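Below is a structure I'd like to ask you about.
Complex shown without one protein chain; remaining protein chains in place.
Chain lettering (A, B and C) follows the sequence in which the chains are written, and residue indices restart at 1 in each chain.
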Amino acid sequence: MKRPLVRLGLRARLLAAGALIVLVPAAPSFSQSAVDEIAKYRQQLQDGNPAELWEARGEALWKTKRGPKNVSMEACDLGKGAGVVKGAYAELPRYFADADRVMDLETRLVHCMTTQQGFSFAEATKRPFGAGASRSDFEALAAWITSESKGVTMNVALAHPKEREAYQLGEKMFYFRGGPHDFACATCHGETGKRIRLQDLPNLTEKAGAQLAYTTWPAYRVSQGELRTFQWRLNDCYRQQRFPELKFTSDASIALTAFLAHNANGAAFNAPAIKR
Amino acid sequence: MNSRRSTRAILAIAAVAAGCASMSDQEASQKALQLMKASFSERGQAKLDRLDQDEAQRLCSKPPSHELSKETSARIEKENLASIRYPADGKLIGDWKSGERIAQNGQGKQFNDDPKRPSGANCYACHQLSRQEISFGTIGPSLYQYGKLRGTSEAIQRYTYGKVYNSQGFTACSNMPRFGHNGILTEQQMKDVTALLLDPESPVNK
Amino acid sequence: MADPMRIRVAERDGVVNVRILMSHEMETGQRKDSAGNLVPAHFIRNVVATHQGRTVLSAQWGTAVAKNPFLEFSFKGGKKGDKISVTWEDNKGEKRTDEATIG
Partner (left out) sequence: MNRSRRNALKTGGGAGLLAMLIAAGIVRPGDALAQQQWNQAAFNGKTLREALQALGAQSPVASDGVVIKVPEIAENGAVVPVAVESRIAGTQSITVLIEKNPLPLAASFEIPAGTEPNVSTRVKMGESSDVYALVKADGKFFFAKKEVKITIGGCGG
């Protein structure tokens, strides 16, 4: 079957295309087949995740002597002992006695950057999220550190009273409706089997949904060409909820993370992932 | 500076909490609000007053297990219904083509949005509307053939416009934004969205 | 300086599968920044992969290749211990070469 490629004029082709739209009614099952096709698209992306580029940079950052005190982060205690990275993310957020505070990964990294490397808080937190050439150390560090928990079972404890409190306040935040659109986290993530546009919305109030969602961040977002952390996910959800800006390493941010991370307990951590 | 303030806030909370096994639900709500006020910063048009809840927002900030009483639901609906302002010119049907653009647009009111530009309603994020648009959400019911199924009587027109204006006038704690009540859409925009749903020429009714 | 590439090579029955991830913005020259100014085009134009010095793939790219490009191909005749070298050059003349060994 051979035919020349450029045969129809542009106008003829446009007319043909237009006729197609008018004459062919959408099949009733179209939305289901669309969902299936998108599943295939996602599958095709799995092989070759650019998150690896962030992981490599993060590992180098962790091991590089930096800051006024010119030390690496290799003595940083992420909760499993100084310098232990393997499996650490699957147990965060957790209570740290040396700071007398529940901390998530980013907060703990800032703690190590300020107490061990000698950075000021302002210097350490100046770029939580990257954009193109302006890159965030946190995204790189999180990519590598989380990759060291791949396959590890989520196990976020509620042993310390402050861990329990963070969880309880995080749950309150999850249901908190506010802003001009009356949105809460629960508006989009409180029911099973719902979508926004074509994106499946995990139900974060039940085990399966919370596990699926939490264990697949950080992720390389193809729509942005950036690696995004769970911290970023919370910030951007609140932006779209029309709330003011969630402060990086703030207690509310840690509390909500504690609520969602604990709900994912029992599942194997599976990130950095790749998403739309 | 801000982090010090928020650290102090959580320490204060912890001091109270340390005394008892766990907080009461009401205590937790108050503490969560304090925590949020210390943990968000104003940016662009999104000021901290967006964390100040009205009664409906406060009552609707509950897990599904805390179902509202019939009386409370009825009160929310009554008060919200009373807030609806119908157009002075009595015309409720605008331009469906403009309505389609509003339904596709998800911008507006976010801290990075230009407050001078009109907001969208982002209907497709949650609803199926026309047959052509396959990228639609399912948080709300399908509205495909909305007008074809219901007709365009004055009662239907008023219900439709009113539902867009303030959804909680009809369903307490509805997930749908109160587009008129909270000043998201202009009167003309709400007429255009009403037209998208009811105009026989609209793709919704094809 | 540009970040290193991630090059994965796997050999089976003499056929070597090569998967490469490159760190690059791949700016189209048609995007505007937040101030409304056009961001100049900045993209990889040429990629060459060699096996023990022999070219096994060469590519010319335009601005439509996705950010942080991915490339996969296979060639015959490789064995364990052989070196694969990949070089890219962008429209600003920046270059990067990385190597991987067939394991």
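We adopt the following convention: a residue touches a chain if its C-beta (ideal position, glycine included) is under 8 Å from a C-beta of that chain, and two chains touch if they have at least 3 such contacts.
Just so it is clear, the structure is predicted and the values come from calculations on it, not from any experiment.
Asker: I'd like the shown chains that the missing chain touches, ordered by label.
Answerer: Spelled out, the missing chain touches these shown chains: A, B, C.
Asker: Please identify which residue in A:61, A:158 or A:198 touches the non-displayed chain.
Answerer: Result: among the candidates, A:198 touches the missing chain.
Asker: Which of these, A:38, A:158, A:212 or A:273, touches the one chain of the complex that we don't see?
Answerer: A:38
Asker: In terms of residues, what is the contact footprint of the unshown chain on subunit A?
Answerer: Touching the chain left out of view, subunit A contributes residues 1-6, 34, 37-38, 40-42, 44-45, 196-199, 222-225, 239-240, 276.
Asker: Residue by residue, what part of subunit C touches the chain that was omitted?
Answerer: Against the left-out chain, subunit C lists 15, 26, 28, 30, 45-46, 48, 50, 53-67, 69-77, 85, 87, 89, 95, 97.
Asker: What does the interface between subunit B and the hidden chain look like in terms of residue numbers?
Answerer: Subunit B touches the missing chain through residues 104-108, 110, 113, 120, 122, 124-125, 134-135.
The criterion applied here is as follows: only the chains that are shown with their structure count from here on.
Asker: Name the chain pair with more contacting C-beta pairs, choosing from A-C and A-B.
Answerer: Of A-C and A-B, it is A-B that has more C-beta pairs in contact.
Asker: Express in whole angstrom the distance between the two chain centres, defined as the mean CA positions of subunit B and subunit C.
Answerer: That gives a centre separation of 47 Å.
Asker: Report the inter-chain centroid distance for subunit A and subunit B in whole angstrom, where each centroid is the mean of the CA atoms.
Answerer: Averaging C-alpha atoms per chain gives centres 25 Å apart.
Asker: What does subunit C use to touch subunit A in their complex?
Answerer: 3-4, 6, 19, 21, 23, 25, 66-68, 70, 72
Asker: Spell out the part of subunit A that touches subunit C in their complex, as residue ranges.
Answerer: Answer in residue numbers: 47-50, 52-53, 56-57, 132-133, 220, 222, 225.
Asker: State the interface residues of subunit A toward subunit B in the complex, per the touch definition above.
Answerer: Residues of subunit A touching subunit B: 21, 25-26, 30-31, 34, 101, 121, 161-162, 164-165, 168-169, 171-173, 175-184, 186-188, 190-191, 193-198, 201, 205, 238-240, 242-247, 249-253, 255.
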